[in-house]
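Input: a single structure, listed below in structure tokens.
Subset of chains shown; positions unchanged.
Order of writing sets the chain letters: A, B, C and D. Residues in each chain are counted from 1.
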């Protein structure tokens, strides 16, 4: 079931460098939340703190709380593996497994989580690739390596891989950045259908996209050069795009559309 | 950067023949590891008396020494056996000497001890037949009747015998198996390589054999006297041709060499050892190690240095310097012939 | 287009238009090709040298070189064959490889993915120390420590696992094939571990993150992204290790009992290898004996070659899926 | 999208157990590797410390008789350092350039297949063969004297395959992205290799070179045939017999006196320390050159 995520007073560091500071927000279940903000303001970093991927970077650490319903993700008994299993992620740069075939790339997460019959796997792989609008392009070469795909195809492959395991929360870091309008549309449709059951967070630079797909929008900004990124405001998407509470938000949104 | 030429680390100046003085240059030599310590000792006196001389002796094995000598990379070779006719070695060596011929000069005797590790049994006595039986894997228990017969009073356990032999080829094995062939019904051709059919366990090098025996109970092997003494291994008394069980001492070993016959011609002093010697108090398993060099035909510098070095080694001082190193001195009669031969090197 | 010197600040640089070949590339290409050719020449010369030296001995041989087991090339009638030596070489080095590879991969993973980051470099260095121990010392250690030590475990294996043919036989000794294989395994361990470690450290972080984000445990992440990426490297490292094991002379010579027979009973007083036999026979070899030893070295070449070709085939089979990161 | 559980879904016990088991195995592997190391080091230190003194490090064995105590390995230390240095000077450039050829230029052509073929074969060559080869060509055919340099040549033959194969492996790990980025800047291939590919693979290459160095620093057999043997100091690597530490250890260990055996252990200890130090220096250089040090 979709989950609410509550973040309170979260800071994230890379070594001594504080990348984001004092972020408090609530991400509603079964909604799409969009993160927007200038490059380098910490959107990816924040997104990665939500499923404990941040701590994978050497020297990186997190302070503060993230709660999924009533569980603290950073609690002492919590296994990051189960967190990531529950909260899936699509990365900013597509990263298919180069040593696996396209099929195995999609099935990779499923194979971890128990036994599936070949036909079950086939079904899930097909539906995931269809969801990511990649099925037609690759159905004839499912056992070819994933690295021989175009940039956009790789990105869709990664999306298919992430949705195949059906996480309860899906974090997507600019999932459409390398996609043409048609694929973008398909992914946006996918997001809309997924939100029936899942909680979705999406980072995007594309204001129209944020406006189109999201229910809530959070705007991040840097306090200044070399300073950590902060959450400036978060509200209903319609409100943010029509009547933002902060001057900075308005400047950013109206500055120029991507 | 100390070449140890200073007085405190040098030996007391050696005797007259070593103190030829004023020599300088480098000689390379290679060969028998059995005579390694002897050469060490001789070198010390010789180089102390002639600080300009460097003698490099590579104890890589008799065969390698002979090869190096034939190839001309060394001025003389140390060898546990004389050049062998049946392998054409004298001809090859003569070719190396160009104008002259190669000669075998016996220089020191290395007795071979039969060592064992059997707690509670001292003064083991073994006849050649028993030894052959043990090393041919026919006698496998310490309380075998054959051993009992040799040692009526000993309390022998019934444990299995762990017989070690040299896994590398060696003059020691060669002489040991020659002894067995001559004195007992040893069924294999004597050779530097241990006969594969005889079984047993191999250990590399005299040191390897010594340490295997030391660390393995109920074991037995054969090894150069020096190693037996250094590792404080028990040495068996071995019966000679007259059936007398003789303890191994430098003197008892020297008696066997005394009865050896010179089979070389001229200044070539190749010996034939009688392993079945009946001389009283003679310990029969010995190895005579030679210096092989050119009677004529070495380069001028090599001639000078080799001659002067061998003159020293064959001198009384040279022979006495080896006392306590596990060698037996050459008998006086042989020594005179060696000196004559060295004198003839030119 | 005229060649003009580029204007630096501001305006556009005007450059040569003729796309002529740049100069540095040719010498460098030449140098690296040259190095390859030199290396090839050296290796080929070594090979030719071996063949030339081996031929007289093989001609003098009165036994079948391939099937004969005994080795008496210094006899007046030289008789020698490679059978038991080749068998011992292959058996001991493969045992060593089988023992060492899993441990080495574990060590490499420990350093690249398990050990605390700050400690990892130091611990990696510790394992490299294993490589710093010269082979003579391994031999001496083997003889003074491992040989006596192995008697107990060998007895145990012989008593309870004699049904496995390798552990059968009625005589159990310390100086055995098993002990030699263990020493060899220790000697090749740092080679395999060090190269695998470097390979694992290069595994792309992006793919590791991809696996983790799917909810993979650390081991699953390693299995999904690190090991497949490192596979060709591990195989190459293992081949280097195997080569070392097969060519190792002195350490094995000090431990193996140097018998001439073919027996799978690795606890008994059996075992020899080509390289150990060279060490044992070299000092007393006659000219023919040396030739025979060299001929045995050639056989080692052939074995190495066959094994490496197999390994390269395994690597090539999945080339399409290679780490084109 | 049928049965969706709530809460953080814990992963199955079997997966967790497997993960733990592997973790335990990995730690165990490290322990297994360390045990023999400690055992060897313990033995060497225990036996080697007795003679690890200034005399050992500054004196040769010249005029040390068979029963004398004292003496040292200075001549062998000098020899080993010179031989390993020259061997590396020969083998590392050739090996590295060959690896570059195989990865960057060879592209599976006939020459590169031949080179790979011979490199593979050479990985298993018994060390004495390289010594025999140099003896035959350098000493016997060309009439050159025994020398440290002849030994270095023999050692370099043993080093080359290790250097080539490990460097080849490391170069293949460099992502093509980086080569492409450099080519796209109009950087010639050779500069791309020198400035981008080699630095990226640097630590790995250093590791491979150190493996090769460690291997040849402990070789005995090839030295016997090429540098010969001596008890005296010879600083000149190009003329006359030299000593090497492995040779020294091997020789002393085979002697029938306890003083010699003590010297052998001390020689072994010295050799281990030398290789350790070289390794440490190499690693420091690699670390100092690495971006990780400069970053964050």
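Here, contacts are C-beta pairs under 8 Å (C-beta built on N, C-alpha and C of every residue); 3 or more make two chains touch, one makes a residue touch a chain.
From a predicted model like this one, the values you see are computed outputs, not experimental measurements.
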One each is shown, so how many of each labelled chain does the full complex really have? A x2, B x1, C x1, D x1
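In this section, only the chains that are shown with their structure count from here on.
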Measuring centre to centre, with centres taken as mean CA positions, what chain is farthest from chain D? A
Counting C-beta pairs in contact, pick out the pair of chains that comes out on top. C-D
Between chain C and chain D, what distance separates the C-alpha centroids? Give it in angstrom. 13
Quick one: chain A and chain C, Cα centre-to-centre, how many Å? 46
Can you tell me which residues of chain A touch two or more of the remaining chains? 81-82, 85-86, 112-113
Residue numbers of chain B (touch at least two other chains): 33, 60, 64, 205
Each pair of chains that touches is included here, namely A-C, A-D, B-C, B-D, C-D
Can you tell me which positions in chain C touch chain B when the two form their complex? 69-72, 74-76, 143-144, 147-148, 173-175, 253-254, 256-261, 269, 279-290
Residue numbers of chain A touching chain C in their complex, please. 51, 53, 56, 58, 81-82, 84-86, 88-89, 91, 93, 95-101, 108-109, 112-113, 144-145, 147, 158, 161-162, 165, 167
Given the complex with chain D, which residues does chain A contribute to the contact? 1, 3, 14-17, 59, 68-69, 71, 73, 78-79, 81-83, 85-86, 112-114, 166, 168, 197
